[in-house]
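Excluded from the complex is one protein chain; the other protein chains are retained at their positions.
Entry: chain A
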Amino acid sequence: MSATGIAVDDECVKVFNAMKKEHAYPFLLFGFNDKLNQIVILQKGEAGQTFGDFVSALPKNDVRYGVVDFHYSSDDGERQKLIFVNWAPDSAPIKKKMVAAGSKVSLKDKLVGLSFEIQATDLSEVDEKVIMDKCITLSK
């Protein structure tokens, strides 16, 4: 249980599983409903969208949880990993930052099969190269 008691909409898990099994979406963005009592899906990346599109979809003044179907090439050839991104920029309202940080475990615990997670507060932390390096380090 998370510190906030905020629940996860079942749809989040369903869509994530489709992403995992069928590679149906290049990325997913989760956030909160208006009542601030549930984690819901806010955006599903469309076929053909890139990692750059995922980064562009991160709002400047709000929090998001993201999952990216990250493809990269290493010495062993083409590889793929599912990465969890916690997006909480400094400029987001303090209430949203608090709720997002306090509820993260609720969502993450339900998404089985993630490789690693990133706690990002600015764009330098979601840089494609930084993430690729981490993927390669972890594969070693």
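Methods note: a contact is a pair of C-beta atoms (placed from the backbone, for glycine too) under 8 Å apart; a residue touches a chain by one contact, two chains touch by 3 or more; residues count from 1.
The rule is short, and it goes like this: contacts and distances are computed from a predicted model.
Visitor: Can you tell which of "S-adenosyl-L-methionine-dependent methyltransferase", "Actin-like protein", "Glutathione reductase" or "Nuclear transcription factor Y subunit C-7" UniProt lists for the chain that's not drawn?
Guide: Its UniProt record gives the name "Actin-like protein".
Visitor: Which residue, A:V40, A:V105 or A:L123, contacts the hidden chain when the whole complex is considered?
Guide: A:V105
Visitor: Give me the chain A residues in contact with the hidden chain, please.
Guide: Here the touching residues of chain A are 2-7, 35-37, 63, 86, 88-90, 92, 94-95, 97-102, 104-105, 119, 121.
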